[in-house]
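With one protein chain removed, the remaining protein chains of the complex are shown where they sit.
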Amino acid sequence: MVTLSLFGAGRIGKIHAGNVARNSRARLKYVVDVDEAAAQALAQLHGAVVADAESVFADADVDAVIVASSTDTHKPLVEAACKAGKAVFCEKPVDLDSARVKEVVTAVEKAGVLFFVAFNRRFDPNFAALHKTLRAGRIGKVEQVIITSRDPGPPPASYIKVSGGLFRDMMIHDLDMARWLLAEEPTEVFAVGSCLVDPAIGQLGDVDTAAVTLTTASGAICQITNSRRAVYGYDQRIEVFGAGGMLRAGNRTDTTVEVSDGTGVITDKPMLFFLERYADAYRIELDHFLDCLEKKTTPLAGAEDGLRSLLLADAAAQSVKSGRPVKV
Amino acid sequence: MVTLSLFGAGRIGKIHAGNVARNSRARLKYVVDVDEAAAQALAQLHGAVVADAESVFADADVDAVIVASSTDTHKPLVEAACKAGKAVFCEKPVDLDSARVKEVVTAVEKAGVLFFVAFNRRFDPNFAALHKTLRAGRIGKVEQVIITSRDPGPPPASYIKVSGGLFRDMMIHDLDMARWLLAEEPTEVFAVGSCLVDPAIGQLGDVDTAAVTLTTASGAICQITNSRRAVYGYDQRIEVFGAGGMLRAGNRTDTTVEVSDGTGVITDKPMLFFLERYADAYRIELDHFLDCLEKKTTPLAGAEDGLRSLLLADAAAQSVKSGRPVKV
Amino acid sequence: MVTLSLFGAGRIGKIHAGNVARNSRARLKYVVDVDEAAAQALAQLHGAVVADAESVFADADVDAVIVASSTDTHKPLVEAACKAGKAVFCEKPVDLDSARVKEVVTAVEKAGVLFFVAFNRRFDPNFAALHKTLRAGRIGKVEQVIITSRDPGPPPASYIKVSGGLFRDMMIHDLDMARWLLAEEPTEVFAVGSCLVDPAIGQLGDVDTAAVTLTTASGAICQITNSRRAVYGYDQRIEVFGAGGMLRAGNRTDTTVEVSDGTGVITDKPMLFFLERYADAYRIELDHFLDCLEKKTTPLAGAEDGLRSLLLADAAAQSVKSGRPVKV
Partner (left out) sequence: MVTLSLFGAGRIGKIHAGNVARNSRARLKYVVDVDEAAAQALAQLHGAVVADAESVFADADVDAVIVASSTDTHKPLVEAACKAGKAVFCEKPVDLDSARVKEVVTAVEKAGVLFFVAFNRRFDPNFAALHKTLRAGRIGKVEQVIITSRDPGPPPASYIKVSGGLFRDMMIHDLDMARWLLAEEPTEVFAVGSCLVDPAIGQLGDVDTAAVTLTTASGAICQITNSRRAVYGYDQRIEVFGAGGMLRAGNRTDTTVEVSDGTGVITDKPMLFFLERYADAYRIELDHFLDCLEKKTTPLAGAEDGLRSLLLADAAAQSVKSGRPVKV
């Protein structure tokens, strides 16, 4: 039985807390949040107690911490965990500043603690099956990747302000998928971006519509499309093309119901948003983390992956500004 | 170059005339119809001339006749063709009375002329591919067949009156498909029927909604569903199940366009009706007839097939009346 | 918090125990099974204790019992629960003998306890959404229903022996779906059956391949297809047709991955079997049962539904024997 503590009782923290509660291999001991009421409510729901960070790190019972608090708190918490020798399950992004992420990478390496960056999409059963089929050689070496990723609607301006911008906040997931699928580091990033969804986003200097082209040394090409709005739901699709064929992973729907009437044949929209689409992924990534702890294996995504995807996001943001491709 | 004459300048006659005109192996010499204006218009469109039946059968140039006139004229025309030694392309049903169809079978056998019954669905690329895959042994021996066949809307009462009823007019196609797919004669027919679409159909003693169960000596089972109305278009589907798996042939659509919006993901309805869905089948069946003529091969559907499907339709009609399964 | 006791620590009992454990509104107090080791293991896994039936019914703490033991024990357990005033969640079939089921119906009515028959498919998100759309009037009154239900492989002969036969064991689910969708009681049942999958099944006097036609007073028609084998997985589909169009609910797959190569475009098979396909349904039906307990509402499927589906299964079995349709 692994004893965990959770930092962050917000939307994603609640997801992780629920998954811990339903997992027979783990128990949640502490919940930490600056919002005490939120911490209290979540702790009570799952039979945990509210604590401050110091007590958590001081408690020898605690095997690992889940860092799901606001992005700016990730670094100090991870460093404290390193010092205390606790394993870390860290929400993405590790930090919005690559210099700081590099310090995290160093701290983690030095401490030798287990460090997992929660790139949840690697655990989505659809993308995971695609990846497995790809790595099994089903279509040969990757030549082209097309990733489509659209949120159902834009977040509020207040969120945009602290998000690090579309590339670091939203596309970072797709950049991680690209790296994972290409199995080769992109060497160049070209990005274009527009503000077509919400003028408030543009006023904050951010874009809400974007496209990125990644190229690798071997000549593989990846195209990524992002939008902060899709009226038909959370659009999450991947296509990988190679000499032997093509692999696609499409959207999931709530049901398989199909209505045929005078207007056409109508099926379900994609699942609403990440809580629904990636519910399985969140559950499976926790299991993966517990596996790594038990079997002392390397997690599917570590600090280095967190750093590299951020560097690609930085390059994309820079490319939009400069109007030119950026070498990585 | 095969010289053809056409009896019947109606809806289906026009289809065949057009296909002859576009086929480089055949030419249309005569068009015969009691409606002279219709005959004239169609003949003119395709460079043919209007004639009466006697002249057609007397002309040594004529290799074959297409019988696409009203059902009651099929028998005398086929018999005249037999006498004149002309090959026959005969629209289904051969006749509504099985005793008369038996006389046609005998006449054809005696004359030794090529006789093709135009069961067009056997030439639909979808059903033909399914059949080919089935016969190639892909799923083993047939155990279950499910045929769905729905017209977009009911014909007028005037048509129903002379149609022979749903089983002889509409389901006869599905009964032929069932025989063709089962590769074994059904030994029992059970049918149920209702009038749910148009009360006028019920007043004429016919049904517009029906289901049939066929069983064979080896234990294979076929279920057929018919309705005279489907607001979403012409619904033409087949499923065949065996020890090795399942084959399905679905509806065709005009386009592959898909609209995703707030209501769902919307694709095209099935093609409107038989002229659209079976346009390829009509073209291909003519080619098949010309092949049989050139290579002196047996057509895919002959007089015996016309008779057997009618006997199944008769049995289905009788089953609805008696409320019991009928042995065939 | 509802306190539950479970009778039966077998395959389906384990499912229900797991769902209780993960449900924050319920707790599992006792597990009862003639196989003490099985009871012990399951109890331990979920923090419950092993007990005998008497203690369970005597414990005032126990609000409800889940009856998931062998079919022949259902009746005495339900009657004991009625006497003790406990609510009942009863696996299907209530019993294989309709006379005995009628006694259960009477006992339940007299005792006034909540009685839920676990027709899990009513809670499958796909079928539930189809039903909801249907009842909302989307396609008008039901005219035709087509239900396809195939197991991936046949059970062992030992199971067949005590199963009550294909109609009472397997098709009873489809008969319940038919009743639920038609919203009108079938008045006639016609069934055909063959032994095409496993000769051992035929030697026991049972069939493994079957088709049923149900008709109702209003003229609606339902066709059901069953097979004890489908190499491509658990095939669970429904089509409902009405004046306004068609509703279909198809199979679910593990992933949306699609492979395009030289052989075609290949997607996932349907989910393997009921544990996978109906995992959600089992979870949701427990929630429904808890809702009924809390809000004192009538369950979606009660003793009467258990009885009526059994009577239809009996009629189907009789129809196969007599070769004739059977009035219900």
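Chains here go by letter, A, B and C, matching the order in which they are written, and residues are numbered from 1 within each.
FYI, contacts are C-beta pairs under 8 Å (C-beta built on N, C-alpha and C of every residue); 3 or more make two chains touch, one makes a residue touch a chain.
Please read all numbers here as calculations on a predicted model, not as lab measurements.
Novice: If the hidden chain were put back, which of A:227, A:260 or A:309 would touch it?
Specialist: For the chain that is not drawn, the touching residue is A:227.
Novice: Give the residue, chosen from A:69, A:120 or A:209, that touches the chain omitted from the document.
Specialist: Residue touching the chain left out of view: A:209.
Novice: Of the listed residues A:19, A:148, A:163 or A:260, which contacts the missing chain in the full complex?
Specialist: Considering the complete complex, A:148 is the one touching the chain left out.
Novice: Since one chain has been left out of the picture, which residues of chain B touch it in the full complex?
Specialist: 22, 24, 45, 125-126, 129-130, 133, 138-139, 244-252, 254-262
Novice: Which residues does chain C use to touch the chain missing from this display?
Specialist: These residues of chain C touch the chain that is not shown: 231-232, 259-270.
Novice: Which parts of chain A face the unshown chain closely enough to count as touching?
Specialist: Spelled out for chain A, the touching residues are 143-144, 146, 148, 150, 188, 190, 192, 194-197, 209-211, 213, 215, 219-221, 223, 225, 227, 229-232, 235, 239, 241, 243-246, 323-325.
Just so we're on the same page, only the chains that are shown with their structure count from here on.
Novice: Name the chain with the Cα centroid closest to the overall protein Cα centroid.
Specialist: The most central chain here turns out to be C.
Novice: Which chain is most remote from chain A in terms of Cα centres?
Specialist: Chain centre farthest from chain A's centre: B.
Novice: So chain B and chain C: same face meeting same face, with over half the numbers shared, or different?
Specialist: Here the answer is same, because the shared fraction of interface numbers exceeds one half.
Novice: Report the inter-centroid distance (CA atoms only) between chain B and chain C in whole Å.
Specialist: 42
Novice: When the centre of a chain is set as the mean of its C-alpha atoms, what distance in Å lies between chain A and chain B?
Specialist: 57
Novice: Can you list the chain A residues in contact with two or more other chains?
Specialist: If we look for residues of chain A contacting two or more partner chains, we find 259-262.
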